[in-house]
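Before I ask anything, let me first share the structure, which is written out below as structure tokens.
Removed: one protein chain of the complex. Kept in place: all other protein chains.
For clarity, chains are labelled A, B and C in written order, and residue numbers in each chain start from 1.
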Amino acid sequence: MFSTAALTVASLLASQASAVLMHNGVAVTPQMGWDNWNAFGCDVSEDLLLGTANRMVELGLRDVGYYYIVLDDCWSDGRYPNGTLKPDFTKFPNGMAQVADRIHALGLGFGMYSDAGKYTCGQYAGSLGYEQLDANTFAEWGVDYLKYDNCYNEGQSGTANISYARYDRMSQALNETGRQILYSMCNWGQDHPWDWAYLIANSWRATGDIYDSFDRPDVRCPCSEEQGFDCAFPGFHCSVMNIINKVTWFIHRSQPGGWNDLDMLEVGNGGQTDDEYKIHMTMWAALKSPLIMGTDIRSLDANAYTIYTNPAILALSQDTAGASAQRRWRYYVPSTDMNGAGEIQMWAGNLAQGDYVMILLNAANQDMTMNATLADVFLDQGGAISAEAKSNWDVYDLWANRMPNATANMILDTNSTVGTMNGTSYLYNATAQSYADGIANNDTLLMGTHVGTWQAGAQSTWSATVPRHGVMAYRLRPQGAPTMRKRDEL
Amino acid sequence: MFSTAALTVASLLASQASAVLMHNGVAVTPQMGWDNWNAFGCDVSEDLLLGTANRMVELGLRDVGYYYIVLDDCWSDGRYPNGTLKPDFTKFPNGMAQVADRIHALGLGFGMYSDAGKYTCGQYAGSLGYEQLDANTFAEWGVDYLKYDNCYNEGQSGTANISYARYDRMSQALNETGRQILYSMCNWGQDHPWDWAYLIANSWRATGDIYDSFDRPDVRCPCSEEQGFDCAFPGFHCSVMNIINKVTWFIHRSQPGGWNDLDMLEVGNGGQTDDEYKIHMTMWAALKSPLIMGTDIRSLDANAYTIYTNPAILALSQDTAGASAQRRWRYYVPSTDMNGAGEIQMWAGNLAQGDYVMILLNAANQDMTMNATLADVFLDQGGAISAEAKSNWDVYDLWANRMPNATANMILDTNSTVGTMNGTSYLYNATAQSYADGIANNDTLLMGTHVGTWQAGAQSTWSATVPRHGVMAYRLRPQGAPTMRKRDEL
Amino acid sequence: MFSTAALTVASLLASQASAVLMHNGVAVTPQMGWDNWNAFGCDVSEDLLLGTANRMVELGLRDVGYYYIVLDDCWSDGRYPNGTLKPDFTKFPNGMAQVADRIHALGLGFGMYSDAGKYTCGQYAGSLGYEQLDANTFAEWGVDYLKYDNCYNEGQSGTANISYARYDRMSQALNETGRQILYSMCNWGQDHPWDWAYLIANSWRATGDIYDSFDRPDVRCPCSEEQGFDCAFPGFHCSVMNIINKVTWFIHRSQPGGWNDLDMLEVGNGGQTDDEYKIHMTMWAALKSPLIMGTDIRSLDANAYTIYTNPAILALSQDTAGASAQRRWRYYVPSTDMNGAGEIQMWAGNLAQGDYVMILLNAANQDMTMNATLADVFLDQGGAISAEAKSNWDVYDLWANRMPNATANMILDTNSTVGTMNGTSYLYNATAQSYADGIANNDTLLMGTHVGTWQAGAQSTWSATVPRHGVMAYRLRPQGAPTMRKRDEL
Partner (left out) sequence: MFSTAALTVASLLASQASAVLMHNGVAVTPQMGWDNWNAFGCDVSEDLLLGTANRMVELGLRDVGYYYIVLDDCWSDGRYPNGTLKPDFTKFPNGMAQVADRIHALGLGFGMYSDAGKYTCGQYAGSLGYEQLDANTFAEWGVDYLKYDNCYNEGQSGTANISYARYDRMSQALNETGRQILYSMCNWGQDHPWDWAYLIANSWRATGDIYDSFDRPDVRCPCSEEQGFDCAFPGFHCSVMNIINKVTWFIHRSQPGGWNDLDMLEVGNGGQTDDEYKIHMTMWAALKSPLIMGTDIRSLDANAYTIYTNPAILALSQDTAGASAQRRWRYYVPSTDMNGAGEIQMWAGNLAQGDYVMILLNAANQDMTMNATLADVFLDQGGAISAEAKSNWDVYDLWANRMPNATANMILDTNSTVGTMNGTSYLYNATAQSYADGIANNDTLLMGTHVGTWQAGAQSTWSATVPRHGVMAYRLRPQGAPTMRKRDEL
């Protein structure tokens, strides 16, 4: 009976702050930030990081919660004679500590990258065998976040205990430094990290690498969906739908302090439609993936900006219950696209304070009228016989209040959110007031737009027309006092 | 040739009492009892346990054989400075030893719970690395039964030898205490415990966690049926039919002293129809699963009460041959329900003293007329050419004499079975006379209701109309002397 | 390029006697003998063994090559205080050494049984941890053959190296005794023994246990055909066709000194038709399985006797090339039986001295006219472009000269083959002249009955009507000098 952790922790968190297993105190909700890889690969530099960090402040991205600036692979130039990692001074002429300082000065956290192997994926020096030395170096530099990759690992994988031992060494080394460093495991889901990584890491990659496609299959992401929980070759070039459908089986293993990582966001990189990017963002939030922007912040367009900053979606991500939505049903449909894919899905999950989220995902090749029943939404509460299905619910549309492009363009053009933050209702300042408090205060930015009442009744149906490759996402709030669940798990 | 153990042991048991491999002497037939988890989760207390225990005595549940009162997860409050487990005194103000004493005083056994990991599933202190200390504590408290879970196990799984070593440590620790403690492994079937757990445990969970549904698929129970014997992610929310169809392949590995555990019973929890609960109870008995009630005994209704107490089914469970029924055939049928499932199955197995059980399971979405031939029932005895197929058989319906609701309600209303035990023919006092002796004496409560003769002949057919999602279960007794099998295995 | 071993060894054997890798010198051709399990299970005794041994001599079974009398499980009574295995003196009042002596006196070899686990499958003392002590005991008793089972192995399986280490311990122990003991591994194909067992054993079981059925599926033999080479749960109750179709993939790994063991023969046990038993016997011979009779020799009927003793089939089994036939093609056919199975197959393989075997296997539910082309038969020699396809071949029917039942009944009634051995042409005395020499001398008993010439030509076809669930098996001999293959492997 291993399924109750998330809820238990959520309950514990209400009363005791130290309840998160991974005792480093970070990632109590899924981490948010930016990483250069998806947009820049190895083309890294001090300028890129600091320029991005500055603009994240200017655009309000920091204040809506994107905290970590993560420098990915290709930053090093081997090791000093004493073994210490040496930065590439061409790219980082002032060294890493100064980068960290300047990022910190902006109110942001600094993330770096290494690899649990002989080399990084880009074939720079890896940390296997250098765990404590490198952890110390990162701590000295002021690093707040470590992404830890899996390339060139000398064959140290194949069963959970082999992978656990390898990744645990860095976990212990980071703890040993005394510095609070978020530990982001990147082993692509090998050896089922959702079974064991929670004890040692704040997040763990759950699949092969993402690429900027909604549902195109690629030979380099070969495991079938059914192999999602036992994939011998995670690969890369995995589409958004591929990742969603693979993590479905084990996504419930996320919980405060330790999250399934669905990989960095592609929003803004041009390979998907606006509706597809909305699916991408919505599902990453509902499934409690870390939200790491993966595009060029300095040339962000309005569509991407308004997706990344939608307060109602970010509140979903940062909900303190920390419980992933679950897929309630899925149907294949005849309307398939050029990739041969066509399906619709309904997802639901519980949020803090008795709220719920309900998502209608349309991956068919045409607009679809989709229907959900309370019995399906509240399956885990008892379905048709649950108290929840006998209540009325207020329904809030999480995308209805998305910032208009005109407003976004004003911000992007002026590099300033001052007016917006103060005078409009499209950005939420989570630095000023947490998402949890905002929800507790019924902040309308976070609740979304009220669009109706869902009447009680097991077969009572919510119906919506969802655009082709699009999504509708709702917060459900009980009318009257929320039902208290007397136990964790039906 | 590994298939003969159950029969061998059964034969040995007739002549020598110490023949069970797991030498602790318990679970010679599948254990029976109650566990709080399915109905109460973490909401545990002294009051719950003692209130339940009292009512189990009052309702005669103790006397029909439900012996163990098992306290599941969430009972602890960490460890004392010396490392000893500390109870949560809010929940158990008088400590665990007193709970045990009072349960013992009622003529019942006391079970507790821990986990072969760093934490329990509810994130309380686990026993990994504390095996002997915790075993000693349990023994001192007077514990008779340990349920030992699998969460947060530090990746110590993946091959049989890894899991074996981890679970063997507690097995040895329990033996070391000198107290007779039933050891109930709960590793969800990982690494094929049916291949190795018999040496170290009295039962082992065989699949992901059950939930209160007859056949609804759930994404959190992802392994396909064919993966039943090699499931990389057992999960939870597994339906009754999912469990039955997964354990089919290896259920024969049960034998006296060590049983495949199909998880706790959901009868009474409201998610299934009465007919579905009858299937659940019948199959758990025929497949020799431990029978652990998982509902609120203090608010038991008549339907659940009469299922839990049906003497003819309990005699099937507690049969001394300890041989699981086997599926003889299965057909998918066009009549499928809202979950897309529809099938019929016939199961048969040998019992002590030459009797057999034959079960017609209808999981189609309509009533079905089902037929069984003697050739199919006696497949393991040689089928069409067996001596058994050439005999006449008396057929007893195991559900025909189920207690009427009126009688049940009288008992439930008065909290007393006195009148019933003495004056009616619906409850069997297994404390006064064992099921084995009752069967040997042809006790009509245990035999079921005689409903006809099955004439000899390989293709001689027994036909019955089985309701939608329902079951018919029969005891077959040879007319004339039983055929003695000269060897264990065809 | 691991496929050439069999041919290489065969070539080497012609010139140097010590070429077999497993240097104990036995099983240069697949071992032949008798084992009590299939017919008697645990019901073993001195009387059974010696009675059987005597009758094997009387019936000429020894002289046709069935050499080992193997006592299976359930013979022991634990261990003496010094750890030595103790026989059950009720079953073996004179101990094992005397049994061995008397069997040796009859010109036969004596086999025994133990288990690479804590217990045998019948739950008697196993040899895990006692390897050298038990090997010494067996050697002292005069044992010539050890069947070594896999039950209760304490979870020591899951990867090849774990299983290898466990089975290697007994291999080394046997070698250490200095006595020549055939080592028959029985780990049911777990962890792919065809990949590694050749180094340490003379044969290794390749699948789950056989049962006496031609093609009936059984839930206890759950691995699919495609899982034949990676089966997580071999089980038992595997039918003849199930075994054939599972071993197809790796059967070529057999070679002189080390054989894939398809399990003991069921011929004579009553569960199959005479034609089905002919398939069973033919394929076990062509696939170079050990030929271990598994029926009651003392009540053998004529059909079984004439199958077990067919000289042309035994010469196929004992061919010195030691190369298994390979399946050339397989077609599913619409004519399926009550088990839903229906298919036809063609197998071919090379024999010593340039001969070949070709088999038409009809597992359809009706008589079938089957056709084979030279291109298919000689696929491994180059198929359509091979020199072999351009030759004419004499065709010999291996079953055409099967002993008539009248002759068999005379032998069975009189317990004597004297007349037959000397005066008829149905039994071959391999003790007097080896099968290799007999073939070299064109002994007509071994060649089979000449039934025609197969004309040269890639698409030249041999056609035969094969009965339902039946087989035709042919020896092909080149007209003119055999083509010499200049290399091992195309």
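By our rule, a residue touches a chain if its C-beta (ideal position, glycine included) is under 8 Å from a C-beta of that chain, and two chains touch if they have at least 3 such contacts.
The structure presented is a predicted model; accordingly, all values stated were derived computationally and were not measured.
**Q** Name every displayed chain that the left-out chain is in contact with.
**A** Across the whole assembly, the hidden chain touches A, C.
**Q** Which residue, A:86, A:104, A:179 or A:220, contacts the hidden chain when the whole complex is considered?
**A** For the chain that is not drawn, the touching residue is A:220.
**Q** Pick out which of A:156, A:353, A:381 or A:461 touches the chain that's been left out of the picture.
**A** A:156
**Q** Spell out, residue by residue, where the missing chain touches subunit A.
**A** Here the touching residues of subunit A are 37, 39-43, 72-74, 118-119, 121-123, 149-159, 162, 186, 188, 209, 211-212, 218-220, 222, 224, 232-233, 235-237, 269-271.
**Q** With the missing chain put back, which residues of subunit C would touch it? List them for me.
**A** 1-5, 8-9, 12, 19, 21, 158-165, 168, 191-192, 195-196, 198-199, 226, 228-230, 248-250, 252, 326-327, 379, 382-383, 385, 486-490
As a working rule, only the chains that are shown with their structure count from here on.
**Q** Think of each chain as a node with edges to the chains it touches; is that a line, ring, star, complete or other?
**A** Looks like a simple chain-to-chain line, open at both ends.
**Q** Which chain's mean C-alpha position is nearest the mean C-alpha position of the whole protein set?
**A** Smallest offset from the overall C-alpha mean is found for B.
**Q** Need the CA-centroid distance for the pair subunit B / subunit C, whole Å please.
**A** Once rounded, the distance between the two centres reads 42 Å.
**Q** So how far apart, in whole Å, are subunit A and subunit C when each is placed at the average of its C-alpha atoms?
**A** Comparing mean C-alpha positions, subunit C is 59 Å from subunit A.
**Q** Could you pull out the residues of subunit C that touch at least 2 other chains?
**A** Within subunit C, no residue contacts more than one other chain.
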